[in-house]
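Sharing a structure, written as structure tokens. Questions coming.
The complex appears here without one of its protein chains, the remainder shown in place.
Showing subunit A:
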């Protein structure tokens, strides 16, 4: 793919993770975070008149497109102090988030307590990629797409596979995935990988340490493809490349890898659940004592793709 020119427009898909229970525990209130995100979005729209924007919001229950708004959305209020282009986006985002939260709180009680902070990003990511694909096919001009995930919740191990598929799809499409972990204590392992693989930026905003979300957004996530070639951006220092096993959705340091389809398992299984390959248990067992129970190190996804080093044997 050729390099971005200064005059090329960008297409930014913002994915807002508005999982209420995740935000409830964070030092930064959801309202403040939204306000700051909207300033960031206004700044993005101000950069270039041809810049395009899509905003998605994701709760535990559903994922909705907030902007471009559907035509039957409530009429915008007459606030003449705001630049018209900004207002349409701002109103759509705020009212959309409000509607989503109220519908989410109605069904929130059914959610399992332990999963309440899990955020389901894979759905939003695939929706974002669909938007990008659609806009790409409808224009001839060079538009450089990227996704910004404003994440709050904890990784849901259950969606590892679908998320990874989304990440690889983004990589193939040349879509950068930027991740701003705005709330929550730990890093998101999955999203770190998403940023790393697609060439985006992963940053965790630590509100307790006095980081400003807005400053981080404007400083690190506003730069388009062209600017990223000119300026340095805060990099991904350490990325946790651990994978999740396909059988129990646990994050594993060491596991088994199918030699045919590279699926990862935390326990030895006679048949690969993904590609139905039968393994020769005998030979695997024979090796086992020598390897002291360790069969294979789950390597980074990218390494896995290039080198197929496995010890599970094929019948």
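Methods note: contacts are C-beta pairs under 8 Å (C-beta built on N, C-alpha and C of every residue); 3 or more make two chains touch, one makes a residue touch a chain; residues count from 1.
In the analysis below, contacts and distances are computed from a predicted model.
Trainee: One chain is missing here; what is its name in UniProt, given the choices "RNA polymerase II transcription factor B subunit 2", "Ribonuclease P subunit p30", "Propionyl-CoA carboxylase beta chain, mitochondrial" or "Exosome complex component RRP45"?
Mentor: Choosing among "RNA polymerase II transcription factor B subunit 2", "Ribonuclease P subunit p30", "Propionyl-CoA carboxylase beta chain, mitochondrial" or "Exosome complex component RRP45", the correct UniProt name is "RNA polymerase II transcription factor B subunit 2".
Trainee: Check the options A:9, A:173, A:268 or A:281 and report the residue that touches the missing chain.
Mentor: A:9
Trainee: Check each of A:207, A:222 or A:247 against the chain that is not shown and name the one that touches it.
Mentor: The one listed residue touching the chain not shown is A:222.
Trainee: Which residue, A:214, A:257 or A:272, contacts the hidden chain when the whole complex is considered?
Mentor: Final answer for the missing-chain contact: A:214.
Trainee: Among A:68, A:174 or A:199, which residue is in touch with the absent chain?
Mentor: The missing chain is touched by A:68.
Trainee: Touching the missing chain, which residues of subunit A?
Mentor: Given the touch definition above, subunit A has residues 6-7, 9, 39, 42-43, 46-50, 52, 65, 68, 70-72, 75-76, 78-88, 90, 131, 134-135, 138-141, 143, 212, 214-215, 218-219, 222-224, 226-227, 229-232 touching the missing chain.
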